[in-house]
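Omission of a single protein chain aside, the complex is shown with its protein chains in their original locations.
This part shows chain A:
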Amino acid sequence: MSAAEAQPQGIDLTKIPLPQLQSVRQQMEEEFQHLMSSYASLKQAQVKYRDGHDALTVFTEKNRDAPILVPMTNSLYVPGKLSSVDKVIVDVGTGYYMEKEIGEAKDFYLRKSDFLRGNLEKLQATIVQRQDQLKAISEVMSYRMTLAQKQQQAGQAVA
């Protein structure tokens, strides 16, 4: 009786069998996790590009021949000299490296960083949307489960 009353007020979700709803939720949860990890790696990549851009700010005429420490490993540095402040070599992907002037290189890093920021925003919108959907499904599921429990109790009382 109560189920028949509940159905008309509910959305479509209330008409799907509970086990099916459960598997849908699990699927959505997996997708959500995947989106989150994609977001994290995108963010990491964006930070990398921004760091590249920031590192280029020291390539000025003033710093020509400035003494530097060149990292050979994580913990071993050797003294060096900044002999060229005009050009750098930039990793453009798939094993290719391009020689660029400082301005061009900065532009490259900014472009990449902006591109990723755009993608991050889009991804975030999707994540928020998925989160809402997941919440809606979870709510319907817990509602239906308490309903089923009540029905069971009612059935036992009659028996």
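Basically, a contact is a pair of C-beta atoms (placed from the backbone, for glycine too) under 8 Å apart; a residue touches a chain by one contact, two chains touch by 3 or more; residues count from 1.
Basically, contacts and distances are computed from a predicted model.
Chemist: Which of "Proteasome subunit beta", "small monomeric GTPase", "Ribosome biogenesis regulatory protein" or "Prefoldin" is the UniProt protein name of the chain not shown?
Modeler: In UniProt, the chain excluded from the picture bears the name "Prefoldin".
Chemist: Touching the left-out chain: which of A:L18, A:A40 or A:V92?
Modeler: Of the candidates A:L18, A:A40 or A:V92, A:V92 is in touch with the missing chain.
Chemist: What is the set of chain A residues that contact the non-displayed chain in the whole complex?
Modeler: 87, 89, 92-101, 108
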